[in-house]
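There's a structure below that I have some questions on.
Complex shown without one protein chain; remaining protein chains in place.
Letters A and B mark the chains in the order given here, with residues in each chain numbered from 1 onward.
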Amino acid sequence: MSAHANLERRRQAIYGWLLLSPAAVLLTVFAFYPSFATLWSSLFSRGTRRNPTEFVGTENYADLFADPTFWLVVKNNLLYAGITIPVSIGIALAMALWANSKISARGFVRTAYFTPTVLPMIAAANLWLFFYTPGLGVLDQIGSLFGLPSVNWLGQPETALWAIIIVTIWKEAGFFMIFYLAALQTIPEDLKEAADIEGTSRWTYTRRIVLPLLMPTTLFIAVNAMINSVKLIDHLFILTKGGPSDASKLILYYIWEMAFAFFDAPHAAAMTILVIAVLGIVAAVQFLYLDKRTHYQ
Amino acid sequence: MKLLSTTGLGLATAMAAGLVSSANAETELTMYYPIAVGGSLTEVVDGIVADFEAENPDINVTAIYSGNYDDTRVRALSALASGESAQLAVMFSIDAYDLIEQELIVPFEEVATTDADKEWLSSFYPALMANSLIEGQTWGIPFQRSTIVAYYNKDLFRAAGLDPEAPPTTWDEMVTMGKTLTQGDTYGLMIPSTGYPYWMFQALAIQNGKEVMSGDGLTTYFDDPAVVETLEFWQSLSAEHGIMPTGTVEWGTLRQAFLEGQTAMMWHSTGNLTAVKDGASFDFGVAELPGNVRKGSPTGGGNFYLFKDTTDEERAAALKLMQFMTAPEQAAAWSIATGYMGVSPAAYETDALKAYTAEFPPALVARNQLENAVAEFSTFETARVRDGLNNAIQSALTGAKSPADALAEAQEAAVRLLSAYQ
Partner (left out) sequence: MKSLTKFMDSFGAILLAIIWIAPLLFAFWAATHSTSDAVNLNLFSPWTMDNFRVAWNGAPWLKYFLNTFTLVTVILIGQFILTTLAGFAFAQLQFPGKDYVFILVLMQLFILPEVLIVENYAMVSRLGLFDTILGVGMPYMASAFGIFLMRQAFKGVPIELHEAARIEGCGLLGILWRVYVPLAKPTYLAYALVSVSTHWNNFLWPLIVTNSPDTRPLTVGLSIFGAPENGVDISVISAATLMSVAPLLIAFLIFQRQFVQAFLRAGIK
């Protein structure tokens, strides 16, 4: 009997690994191996005609930490994440609450909110370029109707990053709204009825019942948003290319620029490792901390 | 079991869909090129290539349009780095140092060995060869070249009481006329400071008598007093004289702004000429840039480069293609279609260009400016050094830093980057 069970277990193990192998192979080839290769190449210097490549240990990292552009890019990305994550989550929540309630033109509203999600970021950038053009652009034209001066949204260091942030929020909020909608629809009706009977205001109901119940969704969205705050840089290619004076440069764009425009793969690799490390740490912290505070139904 | 065979079939189909077709016995050339204006000019290139293939049946050319100069460089070098074959590309004239450092290109002296070839090498305007002559050898062949020119709105000149046939020829005239032309929503002058600010800055610097880099790509002069003075002048155009908008002026939409009458004068590439001509609803003129200590403009645009990782047959074929595309008739056709300059004096002697320039004199302005033209900004580590200069210019124009401080910073960074090469 036990021999049979053992055989069965062995069979399962073999099958298990067999079924897993295609995915495992691809994951190794395109995720795990490149991670290690990146780490390895970040420890060497860049090879040129005059100086062939050689092992330099942490010198590339030291170079990065001494580079003011690197710190500016980090600061930009932190600001970018710090604004887009909460604001898009907040707007998404409002959108979901509205789209779930009994307002008129609910279908139109929901479609309008979700439409930016089906557009590629590049297309979104083109659309917003029309808005941001100084003088001729829509924002300035509307502004001039109210007597406001023309603002060079993309051409000033003060406003360039904000312009980028707005495009990201516009693109993301609708996507997150869907997750909130799903969660809202799982909240049983009787909770609302009970609240109404007790005479609680809508605001209190939302704050003390709905929001806590939405915590798992919020956590999921927050992780997504955090990954996106590193990943979403497509619009930089069209709108600012990281300028003016690196005011809107984000780290993935800088990595791309370092590797493909400056031909400096080792420094790009060093930055990549730093990004992965930070993402991993933040994700772990988020999971541990927020996990404690969520209410699961 | 069904799953597996479906998988196999699926993968096989997918691979078939992705495979590139194999080469045959002809010499295959792959050429990457940028187009400076979006769109249908790829047809013009395709046409030229078809003509070439007709004359040379043993050469097969695949011309790949790859976006703007930056895109094209990335594309071509990505292809090479990943083992794809590419024999030649039209890339920025200023990429030369980086391409040499990465050991990617060959000098033309190695392949242009016959007398006819050598004659062809020396048939181009010397000013256009300035960016290609490095360490005594020729690394690039001019194809789509330009200088900056001053476009101006003759109707607005008339309305302001200025002579429409007398655009400014000195900085002082430019400022005075600019003030007269700045009324209401219209500015007198717009010089773009995004996109390629260093290019515009070079023009101003040379007009003030100073080149911003040395001819060997090893030294920059950003903190030279004349250069600092130049940036201060540029800044004063908006801050003090009010003839230009404050902050940065957007490269991409400047042409549209000019066509909408938002500015009476604009500095832009001659490559915009055909587009302006087709889009202007008013009488416009094109003039050489005004001078201060002297007149001048940097050249711009793209050169042909020949890659190192090529066989002798491929090099010979590529050379033939380049000679064909820069031959006077082709150069003339390209110039008329785009507004870029004819790259050789012979091009301007062709009937086509003679007729065109007789009918449309602005097409000659860029060529005439070649007399006072200098090489475009190019050094080792050119992208990063240039970035430093661009940032300095934008910081000064947006008021974030003073010109002296901004340029000092850029110079410090440049010295650091270039020290490895000296």
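To be clear about the criterion, a contact is a pair of C-beta atoms (placed from the backbone, for glycine too) under 8 Å apart; a residue touches a chain by one contact, two chains touch by 3 or more.
This is a predicted model, so every value here is computed, not measured.
Participant: Out of A:43, A:56, A:83 or A:136, which touches the unshown chain?
Facilitator: Of these options, the touching residue for the absent chain is A:136.
Participant: Any idea which of A:16, A:68 or A:212 touches the chain not displayed?
Facilitator: Only one listed residue reaches the unshown chain, and that is A:16.
Participant: Kindly state which of the options A:38, A:168, A:229 or A:248 is in contact with the chain not pictured.
Facilitator: Considering all chains, including the one not shown, the answer is A:38.
Participant: So which bits of subunit B touch the chain we can't see?
Facilitator: So the residues of subunit B touching the unseen chain are 1-4, 7, 10, 14-15, 17-20, 34-40, 42, 62, 64-69, 71, 75, 78-79, 81-84, 251-256, 259-260, 268-269, 271-272, 275, 279, 281.
Participant: Considering the whole complex, not just the chains shown, which residues of subunit A touch the missing one?
Facilitator: 9, 12-17, 19-20, 22-27, 29-35, 37-38, 41, 91, 94-95, 98-99, 101-105, 108-124, 126-131, 133, 136-138, 141, 170, 174-175, 178-179, 181-183, 185-186, 202, 217, 220, 223, 227, 230-231, 233-234, 237-238, 252, 255-256, 259-260, 265, 268-269, 272, 275-276, 279-280, 283
Quick note on the criterion: only the chains that are shown with their structure count from here on.
Participant: When the centre of a chain is set as the mean of its C-alpha atoms, what distance in Å lies between subunit A and subunit B?
Facilitator: 36
Participant: Touching residues of subunit B toward subunit A in the complex: what are they?
Facilitator: Where subunit B meets subunit A, its residues are 70, 73-74, 77-78, 98, 100-103, 193-194, 245, 247-250, 253, 256-257, 260, 262, 381, 383-384, 390-391, 394-395, 398, 400, 420-421.
Participant: If you look only at subunit A, which of its residues touch subunit B in the complex?
Facilitator: 48-51, 133-136, 150, 152, 154-157, 243-246, 260-263
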